[in-house]
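Structure, as structure tokens:
Every protein chain except one is present and positioned as in the full complex.
Chains here go by letter, A, B and C, matching the order in which they are written, and residues are numbered from 1 within each.
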Amino acid sequence: MTPEQKAEIEAARADPQPTLRAVSEGMEAHLYRAHEVLDHGFVRVIDYMGDDAAITQAARVSYGRGTKAVSNDEGLIRYLMRHWHSTPFEMCEIKLHVKLPVFVARQWIRHRTANVNEYSARYSILDREFYIPAEDDLAAQSVTNNQGRGEALTGEEAARVLDWLREDSTRAYDHYEAMISQEGQQGLARELARMNLPANIYTQWYWKVDLHNLFHFLRLRADAHAQMEIRVYAEAMCKIVADWVPLAYQAFEDYRLGGAQLSAKGVECVRRMLKGEEVTQETSGMSKGEWREFMGVVDA
Amino acid sequence: MTPEQKAEIEAARADPQPTLRAVSEGMEAHLYRAHEVLDHGFVRVIDYMGDDAAITQAARVSYGRGTKAVSNDEGLIRYLMRHWHSTPFEMCEIKLHVKLPVFVARQWIRHRTANVNEYSARYSILDREFYIPAEDDLAAQSVTNNQGRGEALTGEEAARVLDWLREDSTRAYDHYEAMISQEGQQGLARELARMNLPANIYTQWYWKVDLHNLFHFLRLRADAHAQMEIRVYAEAMCKIVADWVPLAYQAFEDYRLGGAQLSAKGVECVRRMLKGEEVTQETSGMSKGEWREFMGVVDA
Amino acid sequence: MTPEQKAEIEAARADPQPTLRAVSEGMEAHLYRAHEVLDHGFVRVIDYMGDDAAITQAARVSYGRGTKAVSNDEGLIRYLMRHWHSTPFEMCEIKLHVKLPVFVARQWIRHRTANVNEYSARYSILDREFYIPAEDDLAAQSVTNNQGRGEALTGEEAARVLDWLREDSTRAYDHYEAMISQEGQQGLARELARMNLPANIYTQWYWKVDLHNLFHFLRLRADAHAQMEIRVYAEAMCKIVADWVPLAYQAFEDYRLGGAQLSAKGVECVRRMLKGEEVTQETSGMSKGEWREFMGVVDA
Partner (left out) sequence: MTPEQKAEIEAARADPQPTLRAVSEGMEAHLYRAHEVLDHGFVRVIDYMGDDAAITQAARVSYGRGTKAVSNDEGLIRYLMRHWHSTPFEMCEIKLHVKLPVFVARQWIRHRTANVNEYSARYSILDREFYIPAEDDLAAQSVTNNQGRGEALTGEEAARVLDWLREDSTRAYDHYEAMISQEGQQGLARELARMNLPANIYTQWYWKVDLHNLFHFLRLRADAHAQMEIRVYAEAMCKIVADWVPLAYQAFEDYRLGGAQLSAKGVECVRRMLKGEEVTQETSGMSKGEWREFMGVVDA
């Protein structure tokens, strides 16, 4: 962040105003502040709507007197999460300002149930900022998993990769700048010149989403199988959400992030195993892949 | 509203808290208060996110330096509305508590891009409240329009209709109550008993929507062709939105509510007419229906 | 079905035409035919797009050469379902014609990711057809579950309920008809008269949805906790889907319908139990409700 940007944030934080809306103390502390992610990225909360009580309030509208029997908000929120009631969580909303590499943005945007305003490279000139992985993150292709990573590269191979990433970014941006320059020339249209820029250039957007869909995003992207470069954004958001709606986040951690889905065959196997039967992949009815994943759940 | 409900609202309004978020003064005055609609319905604002400045702020993220040339927020918002830029308007969100007859709710829910928590008649017992039209609103079927209304019914016909609506509602609710009663009997499941209730019974829900989709709803439902019983809700919401985001609402009024869509043939006819040519339905290339609607736009 | 409707269906089925699109043999046998549900309802397939091979074809576009290593379509479809890959299933689409009571339609429409054209009671006159439960389905309110059903009502209580449902429907429709009649009177607007009709009247719609969202619908509505009157529609659709995309349906049955979700605490308990530890609700960290549901999964 530049000193100018930091000053802007502090100015935005300097002037609280009275409101009659639900206020989340934990979230007010985050507002506008940048949580740094990767080498030049960040996540900032720009606005939010609702808190834990807004979730139970909506549930009580739906379920009426019945829900009043549930003694407290925590129990009700856990019940709603456990039973896949999605609409009460949709009553909370968050608006984030995110700066992220284009290849991460391309994965992110596949989650369609959100509102987005992205910086437009048709209208405006992109900044010279590129994601260059830290050496430890320069992972080899996994030898067992088509979409996974192995160990970090080392020695000359690592050095060569880093050099290329740096040099190609620099050259691409130099040419981008030269192509659009209007000093002594017409200047290529920005909407065309941008095509020369690689996918590690940073873009930024406002991203607004309700809590139910945010949880869905976080379940997939804070997962160990997600690409590291998007996972770190998801992890930064998890911390923010934990401060915003602590009860809902705790339920999410227990029932989604830390939970597991068993198939009908998996349920059957657990029952047989608990009755003392020795079950093997061969007698489980599962394929080798399924069995390996099943054992990862029950036998850790 | 019962005195108890009024007291609840005043209590909710009694305790402003500081926030760093964008605050709309006009909207704070509405928060929690009930705007009465029809005989027992209402619209209440429960929460909101953003204001006029949030729209231009999002646009400026997208369009970067280019938008800074536009001298002020009003001009930018009008530009965005005129050119169908929808995403900046999606950055504002509103959450309403609405009480409405079931047949109105059934029309309303066809707008899918919103979040809803409706009172559940599986869990809870519905109140004895039915919409009975005022005598002036007891309209006859239009003789020219399959879905329209004509003049109000009069005399015996009107009286008979009102009697039936009142008596059938009362009887249906009496039987509903008797069917679910557990005094001296098992009591029919609520999820079954509700099927005896007519479509003029009131239900309620929390409805949360972004400003772009709300404008789309209002354009269709505040229109003269919308059924009166949903239009009055749309009109109540129009007043709220005018106080919430006055610049956006003014642009919406000019470009959507008060505007008109011309077909390619319509554009061609306007051009010919402005050059002094006399154009008739026969020479317009339009069908009779299209021509009638076209003349309603240009010749009023 | 009237003889006229049956003749229409047979006429629609009489004239196969050549197509180059993917064809599902199982689905062709269903096209246009009515599967009867409840006393007057039905589900009919009007159109469909794709088959099992369309799912794997889309997956192979996404995952490229990697997916070719998976030896066959069945294994790939099971992998996609197990790992929550939703987009390949979105490549199949189905269009249904459904006739259903209004109170069922109101539950159904809460699933927003679908396209709907419903019969309009503003334009047209509804038919005199009401859902009257069979005696065995006249369930009492559950004494343990706010939204559940208990045993069937019996004796006088049952008789009285059935009489009321029948009589009130009949009277409401008689008055509806009399109110809109234009013989010797103006006739109340249809959009108003419909408000007198109870929620057990039948409506109908075209409902179009992709396979991923259909599976989501079926998981919730073919579940034992769904209201019986919507569950029977879900069950009729399950049979249709099983014929349309047999491999996908089998995976859905195993991983969704028959599977179970364990929380982090649930996973931990299963591991402890498999190591021989005796775990009780008190030592599980779960609430009583959670424990009861957990035992329902592992101990059946």
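We adopt the following convention: a contact is a pair of C-beta atoms (placed from the backbone, for glycine too) under 8 Å apart; a residue touches a chain by one contact, two chains touch by 3 or more.
If you're wondering where the values come from, they're calculated on a predicted model, not measured in any experiment.
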Message: Counting the whole assembly, list the visible chains that the omitted chain makes contact with.
response: A, B, C
Message: For the chain left out of this view, which of C:12, C:134, C:159 or C:274 touches it?
response: C:12
- line: Answer key for C:72, C:115, C:154 or C:170 versus the chain not shown reads C:115
Full-complex contact with the absent chain, from A:53, A:140 or A:295: A:140
Statement: Residues of subunit B touching the missing chain are 63, 66, 69, 75, 78-79, 82, 84, 87, 110, 146-147, 220, 253-255, 257-267, 270-271, 273-274, 287, 289-290, 293, 297-300
- prompt: For subunit C, which residues reach the chain that was dropped from this view?
  reply: 12-13, 15-23, 28, 31-32, 47-50, 54, 58-59, 61-67, 87-88, 90-91, 93, 95, 97, 115-120, 123-125, 204-206, 208, 210
- prompt: What residues on subunit A make contact with the chain left out of this view?
  reply: 101-103, 106, 109-110, 112-113, 116, 118, 120, 122-124, 131, 133, 138-142, 146-151, 153-154, 157, 160-161, 164-165, 168, 171-172, 175, 178-180, 182, 185-192, 194-200, 227
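We take it that only the chains that are shown with their structure count from here on.
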Query: Taking chains as nodes and touches as edges, what kind of graph is this: line, ring, star, complete or other?
result: complete
Centroid spacing, where centroids are CA-atom means, of subunit A and subunit C in whole angstrom: 32
Message: For subunit A versus subunit B, what separation do you get between their C-alpha means, in angstrom?
response: 35
- prompt: Which subunit A residues touch at least two other chains?
  reply: 63, 66, 87
